[in-house]
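Only one protein chain is missing; all other protein chains are in place.
Entry: chain A
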Amino acid sequence: MFHRRRATMAAFLLPAIAVYSVFMLYPLVRGLYLSFTDSLGGPVAHFVGLQQYRAMADDPAVSAALWHTVLYAVVVVVVQNGLGLLFASMLFRRPRVRQALNVVLLTPTLISPVMAAFIWSYLLAPGGGLNGLLDAVGLGSLRHVWLGDPHTALYAVAAVNVWMFTGYSCAIFLASYMSMPTELLEAAALDGARGWRRFRSIEWPLLAPALTVNVTLSLIGSLKVFEFPLVLTNGGPAGATDTLTLLVYRNIFGGGKFALGIALSVLLLVTVVVLSSATNSLLRLRERRI
């Protein structure tokens, strides 16, 4: 009786396995294969070994895009989690406004990236909201063509990303704060630990798991960023905000370099997997030491 039961239960898996294999695993394997061919998307594809990867390595636009992607991720991870932590620690100490402000900070997270990019493309425009605000408060000298200057464009796009997801980092840190053992915090208070000292030796170690989660999530999310640079700058000015995802998209669906686009997507996969698992292992190791 129990054998038949197990067999029926195992059959529950079949629909999920079928859909997942056909629409995820098979394309993944086929993509890896196609990156070693000269496929143009049609039925003909010759095996060409590492040719696409060599073409990639020789193309300065690719190394530039890889660098932009990593720099963008670093900026977003540091600033977003720094601000999120700052907000969370302040909210934790103010129980009366905690819940309300947490929800307010989360609102931008709900907006789709395309819509957030719409809003900010006006705010960051030369005659737009931010420059107008700077004029209004007498800081007109700081006016800038934020998205048009190759030196600031990538940071401006990153700022939009940070605006959208800081509330999210904050919510995760705050949840970690709320789960701290009260006895420990009380004992620390009795011993006179306050301010920076209390944060550094009591709260910071207890926040380690939340930090791991936050850093890992924001790292993966920002390495895969697509809509923000697409809508805000479309890679410009002069390729200053070209990311790996934009190159993949352009090569596959517009450049006639189908196989090269696929090889680029493999580079993206490797970047995401290597950076996220390295960061994750380091942070876990750190958790265990604390």
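Here is the rule we go by: a residue touches a chain if its C-beta (ideal position, glycine included) is under 8 Å from a C-beta of that chain, and two chains touch if they have at least 3 such contacts; residues count from 1.
Just so we're on the same page, contacts and distances are computed from a predicted model.
Participant: Which of "Binding-protein-dependent transport system inner membrane protein", "Urease accessory protein UreF", "STAS domain-containing protein" or "Peptidase M75" is the UniProt protein name of the chain not shown?
Facilitator: Listed in its UniProt record, the absent chain's protein name reads "Binding-protein-dependent transport system inner membrane protein".
Participant: Looking at the whole complex, which of A:F36, A:F87 or A:W146 touches the chain that is not displayed?
Facilitator: Hidden-chain contact among the options goes to A:F87.
Participant: Tell me which of A:A61, A:V104, A:L142 or A:L282 is the one touching the absent chain.
Facilitator: A:V104
Participant: In the whole complex, what residues of chain A lie against the chain that is missing from view?
Facilitator: Residues touching the hidden chain, for chain A, are 2, 5-6, 8-10, 12-13, 15-17, 19-20, 22-28, 30-31, 34, 41, 83, 86-87, 90-95, 97, 99, 101-115, 117-123, 125, 128-129, 132-133, 136, 163, 166-168, 171-172, 174-176, 178-179, 182, 185-186, 189, 194-195, 209-210, 212-213, 216-217, 220-221, 223-224, 226-227, 230-232, 245, 248-249, 252-253, 258, 261-262, 265-266, 268-269, 272-273, 276-277, 280, 284.
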